[in-house]
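What you see is the complex with one protein chain gone and the rest in place.
Letters A and B mark the chains as written, and numbering starts fresh at 1 in each.
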Amino acid sequence: MTEEPIAAPHAVLLPPAPPERAGYFNYFRAAYGHATVMMVRRMRVVMAAVICLLPVLIPLATAFLSRDRFAQEGAVQFRMLVEHAHITMLAPLLALFFGSMLIGEDIEARNIPYVLTRPIPRSAWVLGRFGAYLTVTGTILLLSIGLTFASSTSLARFGVSATNLGILAQYSAVAVLALLGNGAVAVFLGALTKRPIIFGVLVLYGWQQLAMKVPGVIDFFTIQKYTDAMLPALASERGMQTSPAARDALLEFTREVYAVGAAKACITLLLISAVFLGLTVLVVRARQFASARAIGA
Amino acid sequence: MPIYRRTYRNYDGDPRRHFRWAIIVEQEIRVLLKSKVFLLFLSGTLIHFLLRLLQVVAFDFIMQDPNSPLRPFLVSLTAVVVNDETFFDFIRIQGPLVFVCLLFAGSGMICNDLRNHLTEIYFSKPLTWRDYALGKLMTLVFIGLVFTAVPAIFLTLLHNLMMPGLETIQATWWWPFSILGFSLIMVVPGALAVLASSSLLRSENYAGIMVFMLLLADSAMSGILAETLRRPGFLVLNYGIALNRVGEELFGITFHIVDVPWGQAAGLIAAVSALSLVILAQRVRRAEVPA
Partner (left out) sequence: MNDTPDVTRDAPVVEVRGLSKWFGEVIAVNDLSFTIGRGVTGLLGPNGAGKSTFIKLALGLYRPSRGTLRVLGGAPRNNLDVLRRIAYCPETDHFYDNMTGFEYVYWLNRYWGMGKKDARAATESACELVRMADRMHDPIDEYSKGMRQRIKLAQCLGSRAELLFLDEPMAGLDPRGREEIFALIGRLGDEGYSVIVSSHILYEIERVTDNVVLMYNGSILARGRIHEIRDLIDEHPHTITVETPDPRALSLQLLHPGAMSVEFEEGKLTIRTRDPAACYEKLNDMVLENNGPAIKSIRCADDDLQSVFAYLVEK
């Protein structure tokens, strides 16, 4: 064989060559940095932050406006707010808002060919973006939980103590895990479907809410089951939020709740997240994102 | 030399005088009917409708047979009796599906046009911004009514046809009006809000989630406020509760799911509609170059 390797093109015209084979972390950092910049630059992040910070006002409103403010225990209100607002409502909402659009936005705006024609490992791209999602949403949610904790100290029998800080830490960890689990599902929907928001609403709110009320073990197929299982034992009336009409309709059923331990729940949630992120990578590799509009017609 | 800053040329011919927006409705519905997801939503409605159909037919048959052993049992079962509450419940239960459908159909209606400069094509035809906005709105209203008022009115008519004599008609003549009223109150503000969001944002997905986010935040915050401040009156700020309360009033239902003043509830719905309408009008007008 007399074939000779191609000499590198002249360096006169073009910029310096990229590294021959960059490390995985280099690609991860590129995806992470790019996604973070894209997320924090939007007004949407302000909108999300405003909505997430609303619970902070509740203890303050109770302290200064409520007729029976002296009867309100700060611990009860803090727990109720974090469980109902931050973990059950806001974490899936942030997942839906940012997670489903992590890849969905590139598909919708048709920027994805730029990425898929570059030598970035698809997993590094997905994980980098997911890391950015966790950073941005985690910052918003933890800030809100922290401020809610602080504002709850204005209520009776609640102050900054080691026990309460421990509770705060535990809730914060559960909130991050809720963002992780819900976000992994949302990012998968974003890569798989054209309208991730609609399917996200149906899955994260429609399906989860329904499955948590239906008797049997169907609630094992939700994220909320595992986040609930990791909450402190004193949690406020979890599982009793069912409307009176629905409760009546379900009265004849014996709803057995199969409890899951916190450690098992944590492992399951990590596993669910890993599975959905893995599926997302597979979808990114398998789908033909450039859409049939490219037929030139 | 004249300098033209416009991006398109206005239509020079004589435009149709009425219902110019109808062409937009026709076009949008044609596009929607090609969507499998939308057809799936429609079939979801069909299941609920078939169940109600079964209820109406079974109830009417049994009630006409004085010797039927099921008759006393049926009368005691409030959930099966066909009355005004049946239709209120039908529309109320359709609510979430209608909302999802409005999000699906409406969130991209304006933002996609603005992003792809399609408004220029619309406005270069004999269409004004009013026709454009009305066309989009009427599409969503039409879809909403297909999910709510149309099947409910059909069931009312069927109920009247199956029951002998004129007593049923005398007792139920106002049901279609209540059904239509409640359906419109459910659909029109929702459609306006979705279109306003679509006109504000560049992405259909973000437009959809913006409405959902606001709705969820509103319902959670009103609940939390009512509970922590021990003031149930705050529940009127919950859009879903307000909607149901106005529906109860329209159907004359005395048992209220959540007892809040219906006037305030109607006020909230009117405020949401007005705000959405202002946003929508401003955004769409901005895209039109005056002739």
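Just a few scattered comments:
The rule we apply is simple: a contact is a pair of C-beta atoms (placed from the backbone, for glycine too) under 8 Å apart; a residue touches a chain by one contact, two chains touch by 3 or more.
Just so it is clear, the model here is predicted, and its values are computed rather than measured.
The chain that is not displayed touches the following shown chains in the complete assembly: A.
Of A:Y27, A:F78 or A:F158, it is A:Y27 that touches the chain left out of the display.
Although one chain is not shown, part of chain A still touches it, namely residues 3-7, 9-10, 12-23, 26-27, 29-31, 33-34, 37-38, 41-42, 109-111, 113-122, 125, 285, 288-290, 292, 294-297.
Methods note: only the chains that are shown with their structure count from here on.
If you average the Cα atoms of chain A and of chain B, the two centres end up 30 Å apart. Remark: chain B residues 37, 96, 100, 103-104, 107, 203-206, 208-210, 212-214, 216-217, 220-221, 224-225, 227-230, 257 touch chain A in the complex. For chain A in complex with chain B, the touching residues are 44, 47-48, 51, 54-55, 58-59, 61-62, 65-68, 72, 77, 80-81, 84-85, 89, 93, 96-97, 100-101, 104-105, 108-109, 195-198, 200-202, 205-206, 245.
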